[in-house]
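Note that this complex is displayed minus one protein chain, with the remaining chains in position.
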Amino acid sequence: MTQQNRMCGIFTPNVVPLDTHGEINEPETRRYVDWLIDRGVHGLYPNGSTGEFTRFTAEERRRIIEIIADQTAGRVPILAGAAEANTRETIHACEHYHALGVRAVAIVSPFYYKLTPAGVYAYFKEIADNSPVDVTLYNIPMFASPIDVPTVQRLAEECERVVAIKDSSGDLPHMMRMIAAVRPLRPGFSFLTGWDAALVPMLLIGCDGGTNATSGVVPEITRKLYDLALERKLDEAVDLQYRLLKLFDAMLYSAEFPEGFRAALSLRGIDAGKGRQPKTAVQQMELAQLTNQLQCLLAAEGFTDEPVGGCPAGDGISPAQLDRIVKQVVGELRKRGVS
Amino acid sequence: MTQQNRMCGIFTPNVVPLDTHGEINEPETRRYVDWLIDRGVHGLYPNGSTGEFTRFTAEERRRIIEIIADQTAGRVPILAGAAEANTRETIHACEHYHALGVRAVAIVSPFYYKLTPAGVYAYFKEIADNSPVDVTLYNIPMFASPIDVPTVQRLAEECERVVAIKDSSGDLPHMMRMIAAVRPLRPGFSFLTGWDAALVPMLLIGCDGGTNATSGVVPEITRKLYDLALERKLDEAVDLQYRLLKLFDAMLYSAEFPEGFRAALSLRGIDAGKGRQPKTAVQQMELAQLTNQLQCLLAAEGFTDEPVGGCPAGDGISPAQLDRIVKQVVGELRKRGVS
Amino acid sequence: MTQQNRMCGIFTPNVVPLDTHGEINEPETRRYVDWLIDRGVHGLYPNGSTGEFTRFTAEERRRIIEIIADQTAGRVPILAGAAEANTRETIHACEHYHALGVRAVAIVSPFYYKLTPAGVYAYFKEIADNSPVDVTLYNIPMFASPIDVPTVQRLAEECERVVAIKDSSGDLPHMMRMIAAVRPLRPGFSFLTGWDAALVPMLLIGCDGGTNATSGVVPEITRKLYDLALERKLDEAVDLQYRLLKLFDAMLYSAEFPEGFRAALSLRGIDAGKGRQPKTAVQQMELAQLTNQLQCLLAAEGFTDEPVGGCPAGDGISPAQLDRIVKQVVGELRKRGVS
Partner (left out) sequence: MTQQNRMCGIFTPNVVPLDTHGEINEPETRRYVDWLIDRGVHGLYPNGSTGEFTRFTAEERRRIIEIIADQTAGRVPILAGAAEANTRETIHACEHYHALGVRAVAIVSPFYYKLTPAGVYAYFKEIADNSPVDVTLYNIPMFASPIDVPTVQRLAEECERVVAIKDSSGDLPHMMRMIAAVRPLRPGFSFLTGWDAALVPMLLIGCDGGTNATSGVVPEITRKLYDLALERKLDEAVDLQYRLLKLFDAMLYSAEFPEGFRAALSLRGIDAGKGRQPKTAVQQMELAQLTNQLQCLLAAEGFTDEPVGGCPAGDGISPAQLDRIVKQVVGELRKRGVS
């Protein structure tokens, strides 16, 4: 593969809309696919971490890819999350997704057990040697066994099928080390970042694109960031990166992942439904407050109206909000038996 | 539940024997169950971390419990690992295992995503409220979201179905904090340690037993440790704990978990087969060396003969072994392109 | 050195009483030394972590040892913290403390920079080769470069001057691994634990004693624990360990270390003064609340009267306390600009 056909651009790791019974909401999923493509994302990345692949059964994971491949109908390439319980199951998934016409699969490094670099290598080698479709390595060290630079290099050297790495570490020098180690040998190898907070800098040092959760909620911004970085409109790109960071932090750190993204998506008119991970009453209150805050942030970008009570000027918290927080703290203290 | 019917004793988290195709070896699994019960383990704990539950499909996990429940035939209680992709699937597994007559299920805390204490609580609460069978919490912070002391206490207070915790942190004061928080309210609640290296001290400070991987390989020792601790034969117990520690460390730290346990089990005459996680050539050599070392350790305990080349006196490495190590290092350096 | 003259027992890592100007309060320090010896501690350990050695100047550290050596006057052995900026300065301190008649020095592993095992070895080797007084290694991996088992073994083998290790990791199997590696070669080598929360189990698996911050506040309990463990009065020892754990956790986790110990010491009639690390207004309020809670815990052990407002039955929080907490939370929220 030459440089010109590297996988590049913004691949959206889509949330899966759920209905009121917690089942895959197929019509809304199809509508969401169109909505994303209409807003300019370069590809779709179902069964990623944002797609909560671990919370679906093996059958559901297949169905998700089937729906999305069918609805996409070749308009954009699909990067299909294909990790299953073991290499044999994963290879079967690769075969199935290949038959559906996906551009490549993405395989997260083994998780639960923390493997050594040798184990990580052996795992990907076996899959790459048996997959009929191109493979993207997926490094997300906060959740799974890390894929270190020598392992990426060795897999890139030995396995033609391995064509890309998606790295969600957010560690910029780490990305540079991978690019320095692999690009001379494999000019067609693609480097995608999963860390929206550093998307512009990552693109500037040579990344080919990103698989960014924000692009599922504000595809207009994430796509624009990509374009600005490519056009080397640095000041505009950095300014927009700061705005995206604010949204990203609010969606990522204020609720169990990816509930903040699900909440924001609903504000944009996609009925994402409730996630499958149960919530306490306090968590539900917090999510309601977060939704309010997200609505203000999205309104500031012109994507929604402000919430009924209005938004605070600057970053302040309104007296009414303070009152709610205090009541909630007191309630929580009571709940923990302190009164 | 009163103190007298707390779950107690040694529950073996069994490895699953695999055949040459990597499939569940049912006859050997049945033979292994008998072998363990004959050697005195108090219960069985299939689909634990040692049982590599994440490397089997949902269907295989069910079949493993079915085989073991059928073979056990009520001789000892079964603690069935029942974690599935989400709470609904997990509750279905609880129902199925309940119908098979297991004593309780064990549910590992959510993994991959790292949940907050509130999320961990909500997860177990929903399962406990819907399970027809007693539930054991499973805390293994090196692999999954930690279950902190207030969460254990709250679940113990609110959920009668939650009857035990298996803790594999190995943190002794943490175990004491849990016991101090829960035992006054729930005298029948059981505390099991999954950290073989501290089994005796854990039993001395009040644990009811353990789910210990070593008991799958040297059930005679692990069971003996339990008896000595209960009989307060302190010096004998501590001496034996030191010997078990040596075996435990060798099996745990010298290969990808649980390959060391699988290798040792084969030395004891149970054909455990090869694990599903692929291995590099170097890893296979290392595993062969480890097997040799394990054979020496098991021979020292009278469980096997010494290997053909004999065992070193003390902990030394023989010149032949040194030679092998050096060759291996050189080979590995070559492989990495340094010659 | 043979087994019989191993350093053993409880060495108190004493807090340094400060006067209202933040200077070393020499008269109170001398009174505290007598108070501790009268209550049965086996030795003193000035300039430890509890003694905040990093917050004193090099001159003050020397003066602290001089005062304590003079006041002790040979009644109990002294383990003198002697770590200075580099090996040369540390060796000078060893020489000075040797002239003062201390039993041994304790040298914390290099901190700030995180050294490799080779660096840690080289550091201690140089000191041991040049110290005129016995050396205790001090392993506290939460604050300083870890000293791993091979390094302890190698230093024990090569350096006669190295006679002990103080380990504050609290990791019981780690202690067992060190004992297994060193005791056969050096029967006179001493193992001391700095983790009060596991003192009884540590003594049961072969530790010779401890350097325990609680012994500076409730020497009666820590000493009693040691005696019970030696007499193998297991049930009494474990029961007392649970009570000590409660005190230890309260003093350790509710304020910046070692402010909780300083506060508790003042409740016992030693005027410890205020620590040198500045505190916010909120931290001062929290410390006042902690003092109240500690007074209840100490009163329950018969060491103090209850505070004026009485103590809650069980572990509850009184309505008045709840009210204070809520006010404080609100105040803190205001301070952070949310109103």
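Just so it is clear, A, B and C label the chains in written order, and each chain counts residues from 1 on its own.
Following the convention adopted for this analysis, a contact is a pair of C-beta atoms (placed from the backbone, for glycine too) under 8 Å apart; a residue touches a chain by one contact, two chains touch by 3 or more.
Computed from a predicted structure; not experimentally measured.
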Going by the contact rule already stated, which one of A:A58, A:A118 or A:V238 would touch the omitted chain in the full complex?
A:V238
Tell me which residue among A:E26, A:D227, A:D249 or A:E301 touches the hidden chain in the full complex.
A:D249
Full-complex touch with the removed chain, picking from C:A144, C:V162 or C:I179, is C:A144
Residue of C:R39, C:R55, C:H98 or C:K224 in touch with the missing chain, whole complex considered:
C:R55
State which residues belonging to chain A touch the missing partner chain.
170-173, 176-177, 180, 195, 197-198, 200-201, 204-206, 232, 234, 238, 241-242, 245-246, 249
Which residues does chain C use to touch the chain missing from this display?
22, 49, 54-58, 84-89, 110-116, 118-119, 121-123, 125-126, 142-144, 150, 256-257, 276-280, 282-283, 336
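The rule is simple: only the chains that are shown with their structure count from here on.
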For the two copies chain C and chain B, is the contact made of the same residues on each side, with over half of the numbers shared, or of different residues?
same
Between chain A and chain C, what is the gap in Å from one C-alpha centre to the other?
47
Just how far, in Å, is the C-alpha centre of chain B from the one of chain A?
34
